[in-house]
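Structure incoming, see below.
With one protein chain removed, the remaining protein chains of the complex are shown where they sit.
Chains: A and B, in written order; residue numbering restarts at 1 for each.
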Amino acid sequence: MGFRLTPQENSFYDLFAKSASYLIDGSRELTTILGVAHSERETVAARMREIEHAADEATHEIIRKVNSSFITPFDREDIHGLASTLDDCMDLMDAAVDLIVLYRIGDLPAGVSDQVEVLSRMSELTAEAMPRLRSMKDLSEYWIEINRLENQADQIYRGLLAALFNGEYGTDAITIMKLKEVIEELEAAADAFETVAHKVESIAVKES
Amino acid sequence: MGFRLTPQENSFYDLFAKSASYLIDGSRELTTILGVAHSERETVAARMREIEHAADEATHEIIRKVNSSFITPFDREDIHGLASTLDDCMDLMDAAVDLIVLYRIGDLPAGVSDQVEVLSRMSELTAEAMPRLRSMKDLSEYWIEINRLENQADQIYRGLLAALFNGEYGTDAITIMKLKEVIEELEAAADAFETVAHKVESIAVKES
Partner (left out) sequence: MGFRLTPQENSFYDLFAKSASYLIDGSRELTTILGVAHSERETVAARMREIEHAADEATHEIIRKVNSSFITPFDREDIHGLASTLDDCMDLMDAAVDLIVLYRIGDLPAGVSDQVEVLSRMSELTAEAMPRLRSMKDLSEYWIEINRLENQADQIYRGLLAALFNGEYGTDAITIMKLKEVIEELEAAADAFETVAHKVESIAVKES
């Protein structure tokens, strides 16, 4: 009978896949909150918080496993780094949902839906890429596509800011400030997805 | 007579402890500026600047020692990284004090005191943890508590922003912008303390 030397190693990939799968759930709630009546926003935000907690738990599981494992599939610090940047994506999407409720924001500009659509696609791609960490193969198309999406997110973001500051969504300074915050959290989330991709790229470079 | 092989190594811990002790001094001035008359704020800010300069000097002392030491207690880059994130905590608390004076801010919302209280506690915990880098023991309770405090800081921050944007501190957009800046610097300081804790955690993981 064969002797499996490193049974624990494998599950790191599962944990990363699990962690990234919450990003898909999170981006779904983000999409939902843009469409529901204002009175139902708190319900969506509550679900988002639950997802964020579950994602947090997944991050801690990875950290605990790193700390207790004798052998890890790649550098301990890289596992740490990847886990925490995945967590950042979740936190920033959660923050956007939170602000929509906290600030009692009225109607959201259409461009915000475009931002969220990019984040949904980024979430899917990131979740799909995680299992490929095992072979370190076919990852370059993932990070190239994420970079492309991040550029697209940038364009949408700039367009939204221009419209916002040039009066297309009214001239009330406080309303503009509130909308700007939400738009910025979403842009920061897109940046965080790119940071995940850079992290994956640098791990692949190191391990190659 | 015994021969001390690594006399220089030890003092890295002392330098980190010294560097972190300035954070306690800094958070004390931050607490003070919230309570004094507006006319005395400049005096507090001047003391804060002195502490910030001393902290800066401590950071440079660490960097110089790294550059001139043959043996270091842990990775050179980690020493660099830890020194510079400790410096960030100081810079951000200093920035908040600076803005209060620069913007001639009127009364500060009560929630700001709550933010500062969390920062004071974070400063103490961080200063207490530094000497434990020597043994790398009992550090996990430090970073768990810092994470907890950072979550608390987040809650306070979100609450403050909601109150601010929903008109609880008036409806003057420029006043709201000014207060928001101060509140954000304090939140960034809390985040920086968490980054220090993450750094310590990753060093401990690496060295274990």
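The working rule: a residue touches a chain if its C-beta (ideal position, glycine included) is under 8 Å from a C-beta of that chain, and two chains touch if they have at least 3 such contacts.
Treat the numbers as computed from the prediction; the structure is a model and nothing was measured.
Within the whole complex, the absent chain has one touching residue among B:173, B:188 or B:205, and that is B:173. In the complete complex, the residue from A:28, A:121 or A:198 that touches the missing chain is A:198. Although one chain is not shown, part of chain B still touches it, namely residues 63, 66-67, 76-77, 80, 84, 98-99, 102-104, 173-174, 177-178, 181.
In the full complex, chain A makes contact with the omitted chain through residues 158, 161-162, 165-166, 171, 173, 176-177, 180, 198, 201-202, 205-206, 208.
What we mean here is this: only the chains that are shown with their structure count from here on.
Chain B has its Cα centroid 27 Å from the Cα centroid of chain A.
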